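Report on the structure given below.
A protein chain is absent from this complex, but the other protein chains hold their places.
A and B label the chains in the order they appear, each numbered from 1.
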Amino acid sequence: MRRYFGRKVLIYLLTFFVAVTIDWLIPRFMPGDPVLSMLGRVGTAHPDTVNAMREYFTRVFGLDVPIWQQYLNFWASLLRGDLGVSVYRFPREVADVIMTAVPYDIALLVPSILLSWIAGNKFGAYAARRKWLDNTILPLGYTLTATPYMWLAILLAWGLGIKLDLFPIAGAYAFDMAPHWSWRFISSVLHHWILPFASLFLVNFGGWAIGMRNVIIYELEADYSHYLEALGAPQQLVRKYAYRNALLPQLTGLALQLGVIVAGALVTEVVFSYPGIGFQLLAAVQNQDYFLLQGCFLFIIVGVLLANFIIDIVYVIVDPRTRRGMTGEMA
Amino acid sequence: MSLHVENLKVYYQTLRGDVRALDGATFDIADGEIMGLAGESGCGKTTLAHSLIRLTPPLKFIEGKVELDGEELPLADMEKMDDFRFRKISIVPQYAMNALNPTRKIRKMTAELLASKGASMKAIETELQRRLDLVGLNPEVLDMYPIELSGGMKQRMVMVLSTLLDPSLLMADEITSALDVSTQKAVAEMLVEFRDRNFVKSMMIITHDISILYQVADTIMIMYAGQLAEKASRETVIDSPRHPYTKMLISSLPQVGVQVNVTRLAGIPGTPPQLLEPPQGCRFRARCPLAFEKCLQVPPFVEVEPGHMVACWKEPGKHA
Partner (left out) sequence: MMEKKSKKRNEFFYFAFKNNKLRIGLLIVLFFLVMAIIGPSFTENDPLSFIHRGVPLKPFESEDFIFGTTVFGQDVYSQFVYGLRATFVVGAIGGGLATLIGVIVGFIGGYMGGKTDEGLNMGTNIVLVIPTLAVLLIISAYLEVRGILLESVFIGCTAWPWTARAVRAQTFSLRSREFVDLAKMSGMKSLKIIFKEIAPNMMSYLLLVFILQFGGATLNAATLDFIGLGPTQGISLGLMMNHAVAHSALLLDIWWWFIPPGLAITAIVGALYVTNVGLDEVFNPKLREM
């Protein structure tokens, strides 16, 4: 087991290293001079201002020191938690902007991932029971999983939000409120949360249902299932074993899907103007706020790595074979 | 106990039609009898075993009656058969090495299986330990996962498990095929031990390896192309078979000490017929040196002397 975790941690550290390096590299190797483009955005022509700004930006970008030192400085500030200052949200620090946005992402992602995974697996297992169930759940599942996240978000926003006027479609809470503890505020938050949550939930649900249905059919035809049936065990027991065994590859699948799910959350936030990292990311892109952009990028990477690690731990708990030193599918 | 099978027909459904894999089997197994069921690949012996215990698509029940201890087995009804499975009729399958749920400790799986059949693990536990000991398994295996056991250990575990409720009839499907010769002998002898200690009343050992049957079986039944050819005591089958197929089969077995420059190994020319549209009458007709016009009709499986059944128009005299 130590070997299993050792390998995993190594991969995550390497990945983090690669990601940070990419993050540092890209602005420096993209066509064009980042200082010049920053200057262009400032939009003055007065030579004194321009010079002062050029100096400032050169310092801020760290371009006045040799390249290897720039790289090390980057790491140094990263480990200090200093992600720079946001340009379009000046003078707020990037780290600060990100931290305010994170709770909203967690509020969206954690429930939707957990619930869609659990519910999707249950429904996928049902589909394997009867032909008519299979014929309904399967097309539904495929449709849902083929739906682009933002389109479903758009549909829900337009249909339930605007046409039926059941839910609000922008922001995390009503615009006339400031965050405080009261039922009014909490219900407003929930009200604003439901559509983006539902959107994420539905698309992911489809994927899990399909996945589980395919895996469980395979498990139901496994030798151990046939043996139980030959010994006259009730279908309930056979299905229970098949289901539990099918959950393992589904767990692995969850880890693999994290990148996609996060991307889905990003676009959903854009549609609903929900102030999570995705929303900030888009704003950063539109305002060419490179510090914020890079900060969000790093944060997303770290988040995904952490989530992967958590899933790895859960997997070890759930699959007895990994504990006994036999590597399962994950390693 | 006794098993009485009457005109059992089970076909395989395929897109091209029904493959007549088991076409009219009639035979008996007496109380305490260990019957070996032998024949080439595709002769229907596994079909027979599966028909008796788990008749699922693509197998299709056509007709026939099977009685175990006087009770008729509802072969075609998957649910009703559950009452008989494990308690009255059981199987050690060919895939025994993969038959245990890989993510469950053996003890827990056994307990859950027993509970689902209305039996109690507590009540059986001491007996279970005794039997594990008998087959040479350390009682600690119960607390292991199947992956921690060797192939042979898993197979023995399955043998113990399948016979835990003392079934009347146990079927052992090709359980020696994947083993080396000395382990084969040990496993075969274990089976006999099970019968001698009354863990099971009667047994059907399915194999293509007649030499094993010679060691442990009381009687041997030979099948060919979905039909029964011959059934007799093991000595009779080996030393004085009457069905042409059996004769050629026995004589084609290599014997220790015989050298090829003295006696060449005789085979049986030709190949078994395909069973999608089987030939009319006796299916061995095309390869049989004794075939004549009457063979266009299916010969009945009749007793030519006490305890000796043959399906051939040449045996005995009264049918010719």
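The definition used in the following text is that a residue touches a chain if its C-beta (ideal position, glycine included) is under 8 Å from a C-beta of that chain, and two chains touch if they have at least 3 such contacts.
Since we're looking at a predicted model, the values are computed, not measured.
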Contact with the hidden chain (one of A:A52, A:A263 or A:I313): A:A263
Residue among A:L83, A:L109, A:A125 or A:I169 touching the omitted chain: A:I169
Residue of A:F57, A:Y149 or A:F291 in touch with the missing chain, whole complex considered: A:Y149
Residue among A:I113, A:V215, A:A246 or A:I301 that touches the chain left out of view: A:I301
Hidden-chain contact residue, picked from the options A:V18, A:A52, A:M99 or A:I118: A:V18
Residues of chain A in contact with the chain not shown: 11-12, 14-15, 18-19, 22-23, 26-27, 30-32, 139, 142-143, 145-152, 154-155, 157-158, 161-163, 169, 210, 221, 256, 258-259, 262-264, 266-267, 270-271, 281-282, 285-286, 288, 290, 293-294, 297, 300-301, 304-305, 308
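Quick note on the criterion: only the chains that are shown with their structure count from here on.
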For chain A paired with chain B, centre-to-centre distance based on mean C-alpha positions, whole Å: 56
Parts of chain A lying in touch with chain B, wherever the complex brings them together: 222-224, 226-234, 236-237, 241, 244-245, 248, 319-321, 324, 326
Touch list for chain B against partner chain A, complex: 53-54, 56, 81-87, 90-91, 93, 95-96, 98-105, 112-113, 116-117, 145, 147-148, 158, 161-162
